[in-house]
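Coming up: chain A.
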Amino acid sequence: MNDWIDAAIALVVLGNLSLLGTSRLVACIRILALQGLLLGLLPLFFHADDLTLRVVLQVTASTISKGIVFPWLLTRAVRGADERREVAPVVGYTPSLLIGGALLGLALWLGGRLPLPGDAESEFLVAVALNTTMVGLFLIIARRMAITQVLGYLAMENGITTFGLVFAEREPLLVEMGIFLDAFMAVFVMGLMVYNINREFRHLDTERLSNLTD
Partner candidate 1 sequence: MIVALVLLPLTAGALAFFLRSDGLRRGLLVATALAHSGLTVAAWLRRPLAELGGWLELDDLELLILAVTSLLFLVAAVYAVGYLRREGRDQREDYTEGFLFVNAPEATFTGCLLLFLGAMTLVIGAQHFGLMWVAVEGTTLASAPLIHFHRHHRSLEAAWKYLVICSVGIAIALLGNFFLVVATSALDDQLGGLTVRALAEHAGQLDPTWLRAAFLLLLVGYGTKMGLAPLHTWLPDAHSEAPSVVSALLSGALLNCAFLAILRLHGVCVAAGQAAFSANLLVGFGLVSMGFAAVFIVGQRDYKRMLAYSSVEHMGIAALGVGLGGAAGFGALLHVVNHSLTKGMLFLIAGNVLAAYRTRSSAEVTGLLRALPASGLLWLAGFLAVTGSPPFGPFLSEFTILRGGLAAQRPVIAVVYLVLLLLVFVGMAMIVPGMAHGETNVARRREPWLAVVPPACLGIGVLILGVYVPRPLADAITRALGALGLS
Partner candidate 2 sequence: MIMAIAAVIHLLVALLLAPLLLGVINRTKAVFAGRRGQPLLQLYADLAKLLRKGAVYSGTTTWVFRAGPLVTLAAVTVSLLVVPFAGVRAVGAFPGDFVLFAYLLAVARFFTVIAALDTGSSFEGMGASREVAFSALAEPALLVGLAALARRAGGASLSDCYEAVRLFDFGPNGGLPLLLIGAAFFVVFLAENARIPFDDPNTHLELTMIHEVMVLDHGGPDLAFVQYAAALKLWVLGALVVGILLPLRTGFVALDFGFGLAAMAVLAVATGCVESTKARVRLTGVPQLLVAATVLAGVGFGLTLR
């Protein structure tokens, strides 16, 4: 089982790095979808011994939304816009990759510092969840286009949700409903905003969205 987990983790980390290094939006969305699938399935491996219906349902919902629905919505949004590429990011792609390495190190360090009570094997998972979260945040910071920022946001959500699914499974369903609801609403409302931005500025570049200053 651990091999599977390790393989999945390795894939996720690779996905994180490639997210940082890719300029084509559609490719980003695909990576994200893959990542969503992987991370969504992780709990299955984790709770293989005590698999309950709840976990199965969670996993199903998570994989379907993150692996299929969101990517589909986002692809549509990208098709609607003129730009297909992030041409001039705030932080270039090479530095982004370097920072991604640093973030990975930081995540590993933090994961080591946060020992899970009674669960030794999951140490890496904490790090990976944190790393995914950080990479998502980094994308928001380092990319200029609104759509890429939404993607970053989704990556971040991926990391957090994974963490929740794996470690906070004891919490009743309501919370998870909230999580999905919110993730959906975030994408939906943000998508709406992206649409609005596109209409208002004919452009998805957030450079235009920095007029309000002191």
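The working rule: a residue touches a chain if its C-beta (ideal position, glycine included) is under 8 Å from a C-beta of that chain, and two chains touch if they have at least 3 such contacts; residues count from 1.
Selection rule: all candidates are chains of the complex that A comes from, given by their letters.
Bear in mind the structure is a predicted one, so any value in this text is a computation, not a measurement.
Enquirer: Contact as defined above, complex as supplied: which of the candidates 1 or 2 touches chain A?
Expert: 1
Enquirer: So in the complex, the part of chain A that touches candidate 1 is made up of which residues?
Expert: 113-118, 133, 137, 140, 146, 149, 153, 156-157, 160, 163-164, 167-168, 170-172, 174-175, 178-179, 181-182, 185-186, 189-190, 193, 196-197, 200-201, 206, 208-212, 214
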